[in-house]
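Every protein chain of the complex appears in place save one, which is left out.
Letters A and B name the chains as they come in the text, with residue numbers starting at 1 for each one.
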Amino acid sequence: MIRREEPRIGVYICHCGINISYKVDVEEVVDFASKLEHVVVARDYKFMCSNIGQELIINDIKEYGLNRVVVASCSPRMHEKTFRNACKKAGLNPYLFQMASIRELVSWVTEDEREATEKAKDYVEAAVRRVAKHQPLEPRIVDINPNVLVIGGGIAGMQAALEIAEGGKTVYLVEREPSIGGHMAKFDKTFPTLDCAACILTPKMVSVGQHENIKLFTYSEVEEVSGYIGNFDVKIKKKPRYVLEDKCTGCSECIKGCPVTLPNEFEYGMMDRTAIYRSFPQAVPNVFVIDKEGFSPCRNACPAGLNAHGYVKLVSVGKYEEAFKLIMERVIFPASLGRACPAFCEEECTRCLAGGHVQIRALKRFVADWYYENVGVKLPVELPDVQKDKRVAVVGAGPAGLACAYYLAIQGYPVTVYEALEKPGGMLRYAIPEYRLPNQLVDKEIELIKQAGVEIVCNTPVGEGGKSIDELFGEGYKAVFLAIGAHRDRTMGIPGEDLRGIYTSIGFLRRVNRGEKVELGDKVFVVGGGNSAVDAARVALRLGSKEVTILYRRSRVEMPAFPEEVEAAEEEGVKLQILTNPVAFHGEDGKLSEVECVRMELGEPDESGRRRPIPIEGSNFKVPADSVILAIGQAPESSVFKQEGLEINRDGTLWVDPETLATNREGVFAGGDATKGPSTIVEAIGLGRRAAEYIRRYVEGEDLRAKPYEEHWLETVDKEEVLRRRRYTVSPPTSLVKRPSHERIKDFKEVEATLSEEAALAEAKRCLDCAGCCECRQCELLCEAQAIDHHMKEEIVEVKVGSIIVATGFKTFDPTPLIQYGYKRYPEVYTSIEFERINNAAGPTEGQIRMKDGRVPERVAIIHCVGSRDENTNRYCSRVCCMYSMKFAHLVREKTGAEVFEFYIDIRAPGKMYEEFYNRLQEEGTHFIRGKVAEVTDVAMSPEEEGRLIVVAEDTLAGKVRRIPVDMVILSVGLQAADGAEEVAHLVGISQDQDGWFIELHPKLAPVSTASDGVFIAGCCQGPKDIPDTVSQASGAAAEALSLIMRGQVEVEAATSYIDPEVCVGCQQCKRICMYSAIDYDPARGVCVVNEAICKGCGLCAATCPNKAVTTKHFNNVEIFSELEGILL
Amino acid sequence: MGSNALNTSAIWGLKELLAIPGGDQIIKCIQCGTCTGSCPMAPVMDYGPRRLFALVKGGDFDEVFSSNTYWICASCYFCTVRCPRGIKITDIMYALKRMAQARGPQEKAAYMYNAFKEAVEGKGRLSELKMMQKYYKKVPMDAFKNTSLGLKLLAKGRLEFKVEPLKSLEGFRRVIEKAKQIEGQS
Partner (left out) sequence: MKVEEERMKNERETEGVFEPKIVGFLCYWCSYTAADLAGVSRMKYPPNLRVMRVMCSSRVDPVFIIKALLDGADGVLVAGCHPGDCHYQKGNYYARRKIALTKRLLESLGLEPERVRLSWIAASEGPRFAEVAKEFTERIRQLGPNPAKGALFL
C-alpha cells in the first residue's frame, strides 16, 4: 500500500572539512535547496557524517516532521549506510533517503568554482525531486549459514580455516594441488628469523588435516558458486586421485613399481617423478596421487583397446612377463600381432612429431617371443576353480572366434569351437604366408588358448552342409558366436576365368600353406592391390616363378595393401603395373596362355572415396602368361546361413547390432571379418573379446545395454601439450632388422627379425608417457593397503556455506622473455623459487648448494627486481624479493662460504627486524652493489672471466660499470597473480585490478573484504606480501567471517524487482532474460512472479518488460525520471 | 666544476627535451643504472646516460652541454629497450645533441659532427679529406696525433682527393633544407 503523503524534505549540504567547500559555494547551494519544492529545511554543516551531523538530521526529522532526507556530501559508497542508519534511528524508513555525491563527482573533479557550484545544485535538485518519489521499503533479512568455504590451502587459507574451525564453525577448505601447504612448503628457511619453513608450517598443516571442523578437499576445485551472502551453494569438483584417501598409508612402496617418468612440477622440473607420487614427504593428506591426464593416443587408436602405453613402459623397465600379461588382457595371439598387425597405434604415436613413432608392434613381438622362450606356453592368468554350467559354441577358429572363446573360457565358461577346415587358425594359418607368420608360431599361440580350457573341433562345418544352429542349441549351448571370416574369393566374371592356371588368392595361399605343390610357371600375374595380392605375389616368387607382376587397376596410392608390404615385394623383385586391368584370359587346350589387359585412367571418386578407374578405349594389349592369381577381394561365405534366418547384408557380411554384436536371431552373435568384411587381425580380436562380454551378459540373463562395453575410458591427451611439457631429444625409431631381399626369396623363413633385448629396452625408453600414468597397475600389485583404484571417477560435492574466503596465492614471474638474464640459456641461472628448492632438504640437491655438474660455487650473484618495478613487465614492487634475496645471501654464505654479490636498485626492508637483517648481511661480507643488472653473459673479455657467467651492471654509487664473473646467478623474480585467478574471480563475483590481484573493498580501511558481500580475500591473492602480513590478513578475513556468522542474520539490499499482476500479460520476456532464474511463470494467473529471495536487483527485467509491468524497487522509472528532470530542467 | 646548488625547476625550461613524445618521462628516472650498464659506448663517455640524466634533472647544464655522452651515443637502443621506467633515452640523447649544437659546440665530438655535416653538404658525398681538414682547424692537436696514420693511408691509396658530386644534388639539398625546417632551424 502506497501512501501518497505530502513529501517534507530535509536537505543537508556537507562541507566535508574543506573538501567540498573549497570549490562549491555551500551557502549558495543551501539557499538554492531551501527554495525547491517540498523542501522544509535546508542546512549545511562541516562534517555531516559525524555524530553531530547525524544528530542534526535526527532532530530535524522529529522537529519538522520530515519524511524525506537528502544529504549532499561524499560518495554513497562511503556513507549511504551511515545516513540511512541515522534516518532509521529517528524512526524514518531508511529508503526514504537519497544521497547526492558532490565531493567525488563535483568538488574534487571540477576546476572552476562557479561550474562546481552549478553542478552541485543540479545534483541536489535531482536528489530532492527523486526522494519525493521514494517509497518505504523493508529490507530483507536473511539467515547466515555458519559454514565457511576457504578457497586455497596455502598459509593464508590454512590460517583462516584454523581460526574459524577453532571458533567452532565448519570450514570447507578446497585446494587444487594434492597437498595443502602452498608455496611456503617449498621454502627452506624464512626471513628474517631464518626459521625452518617446514618446522613452522607442518604443525599447522597437521592441525588442518586433523581438525574435526575442517573438511579438507585436496586435489579439488570449486566448480560453481551460486546464491548470495549467507546462502551460497557451492559445487566442489574432486578430481580423481586414483588412490583411496582413507586407505593409503603413505608408505611409498608404489613408487618402486611405477615405470613412468615425468618432470616434477613441485621441483620446477629440476627433478623427475613417477606417475604415482606425493608432492613432498610431509604432504597433508599424506596420500599419494596418480597423474593420469587421459589415455595415450596409441591406446585409443587400437581397435581392440589394447593398452599399448602400458606394455611399452613395462618393457622399458625389464618387466616382460608383466607386459605379456597386460597384453593378454585385451588381445590374444601377441606374437602374431607382433608380426602382422598394421599397427594403428604407431600412426597416432606422439613420437611421430619427435623423430618417428615408437616401434610398438616390434615391442609386442619381442615380449611374446621372450615369453614363449623364457616362460613357455603357459597361461598368463589363473582359471577359476569352478566352471560355469553355461556352454557356448563358437563357429570358426580364426582370431575372432578364438578370442571370444578365450575370454569366455578364462571366466569359467565351457566353450567349444567348431572349425570347418582341418586345422584351427583361420587366415593366420591359411592365408598369411610363412615368411610373415610361421605356422609353428600359430600352433603355439593356439596351444595357449587350449590351456584356457577351450575345446576345438576341426573338420566340422556349421551351416549348410554341416551342423545347423538349431542343432547347436539342441545340444545345450546357451549361445552361439559366428566367426566364419571372409574366405570366399571374388571372381572377375570375364571370359576365360575357368582356364587352368587361373587361381584365386585365398585358394592358392591355402594350398601353399598346407604344403601342397603348386606349379605356377615363370610368368605369373597377380590381379589386385590388397594384402592378399601382395602375399600371393611374394609367395609366387618363393615358389620359383621368375617374373611376378601385380596388375592393379588404380594407382599406387590407392592400393589398400600395407605400404611396407608393397615395398618389401618390390625389393624382392615383384613388378607393379598400375592402371592396368585384365579384360579376358586366352588359352590353348583349356590352359592359360595369354592375358588381355586394358589401360585405365582415374575418374571421379566412387562410394569408397577412391577415384573410379575408367578403361581407356582401344588401349587393349595382350601379354603371355603362365598363371594368374585373382586377389580382388573376399567375402564371408554367408550363404551357408541362408536357412538359419539370419539377416545378411548386401555385401555378404552378417548383420549385427554394432554395440552388442547380436544378430537378428536370439542367442546368436557374430563378429570378425564375417561382419566387417576383410579387415585386420586386431579388429577381429577386438570384436571377439567384445562379443565374449555381451555373450556373458546374455547367458547370465543381464540386460545387454545396462552398461557400456568399456567401463573405464578416458579422452586422448593432446599431443601438442605433451610435447610442450615433456623433456625429450628427437630420435629416430630403432630400425627393424630384415633379411636382404635376394636371400629371403629363396625360402619361406621369416623376413623380419625380433628386436634384441638391448634394442627393445632402448626403443621402449623412447616413449614420451603421453597420458602420464600408463595403467600398467604395478602400483596396485605393490600396495598392501589396496588403496589404488584406477577406475575412480571425478566427483561433484555440493555444500552450502554462508561466506567465502579466497586465498589463492600467487605464482612467480617467469623470466624466460628477459633474454638478457640468460634464464634457460645458461644452466647456472636459477629463479628464486628454483633456488628455494635447491636449499630445501627434500629438493633436487638434498639441501646442498651445488651447481649442475656437482661443483660447489665460489661466487654467486643475486639479481633483484627481475620482472618487477618495470614498465616492460610488472610495474609494481613485489615487496618480498629484497628480503628473500638477503636470505639467500646468508644461506649461500653459510652453506658454501662463497662470495655473494647482491645487485639492487633500492633495499626494501620495511618489517620488524628487517633492517637489522640487512645489517647482518652486510656484516657477513655480502657485496651490495647498487645498479640494476644490464645483462648476464658468458662471453669472456679477460682470463678470469673464462668459463664463468659475467654479470654486467653499473655500480651507480661508484659511477663505474662493473663486470663481475660468478659461478651461479639467482634471479629474484617478482610475484604475480596465480594461474586461474581470473576463473576464481568470476566464480565468486569479485574483480581483479590491472595487475591481476583481487580488488579489496577499500585499500586502506577494508583490505580483506570485497565489493561482494560475504566474500573475503586474504594473502597474496590481494597483493604481494610476506608471511606475517599474509597470516594477519587471514586472521582478519576469518574474523570478518566469524563476525558475520555471529550476527546470524544480515540485511540484504531491498531493491528487488516487483511485477504488477494487473499490468503483466505473461509474455515471459523477463523470465527468459533473468540471469538468476529469479522469475517464475504462474500459469494459474497467467503472470510472472519475482522470487525476492533470489532477485539481485539488477533491473534488467524492468528495462526489458514491453508493458512496464516490472518495477525495480528504489530504481523505478518514476524515480529515475524525477532525477533526470532535476538535472536537466 | 659547476655549482653544488640544485636547480630542479630548470628542467622545465628545456622545451626541446620536453617536446619529444615521452620526453617528460625523464622525471621518472630512478637512477637504476640499467642504461649505463647496457651501453656499449659507456666506457668512453664522460658521463654514462644515468649520470647525465641526474645532471639534467639537477639543472647542471654546464656539465651537460660540455659532455660528450650524446655525441658518442651509437643509437643501439639497448638502454631504451631495457629501461624499467620506459624512458626514451635514445630520443632524449638526440634532443640534447640538438640543444648542444644550438648552444655552440664545446666538445671535440661536436666538432667532428659539424665537420662531417659541412663536408657532406657540398657535394652530397663525404669527402674525407675535407672533413678532416675542417676538423683539424678546430682541433689542431689531433692533426699532429694523426699524422702518421694519414701518411699510411696516403701510401696505400686510401685517401681520396677528388669526390664526384651526387647526380641529383638539387634533390639532396632540398632534403637538407626540409630537415632544417622541421628541426626549427633556419
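By definition in this document, a contact is a pair of C-beta atoms (placed from the backbone, for glycine too) under 8 Å apart; a residue touches a chain by one contact, two chains touch by 3 or more.
All values derive from a computational prediction rather than experimental measurement.
Trainee: Among the chains present in the display, which ones are touched by the chain that isn't there?
Mentor: Result for the missing chain's touching partners among shown chains: A.
Trainee: Which of these, A:G356, A:P414 or A:G989, touches the one chain of the complex that we don't see?
Mentor: If we include the chain that is not displayed, A:G989 is the one touching it.
Trainee: Check each of A:V26, A:A116 or A:A1109 against the chain that is not shown and name the one that touches it.
Mentor: Touches the omitted chain: A:A116.
Trainee: Touching the hidden chain in the full complex, which residues of subunit A are there? Just list them.
Mentor: 32, 35-36, 75-77, 101, 103-106, 108-112, 115-116, 118-119, 122-123, 125-126, 986, 989, 991, 993-994, 999, 1011-1012, 1055, 1073, 1075-1076, 1096-1100, 1102-1104, 1112, 1115, 1117, 1120-1121, 1123-1125, 1127-1129
In this text, only the chains that are shown with their structure count from here on.
Trainee: Write out the stretch or stretches of subunit A touching subunit B in their complex.
Mentor: Within the complex, subunit A touches subunit B at residues 820, 865, 869-872, 905-906, 930-935, 952-956, 959, 961.
Trainee: Write out the stretch or stretches of subunit B touching subunit A in their complex.
Mentor: Listed in rising order, the residues are 30-34, 36-38, 42-43, 48, 50-51, 78, 81-86.
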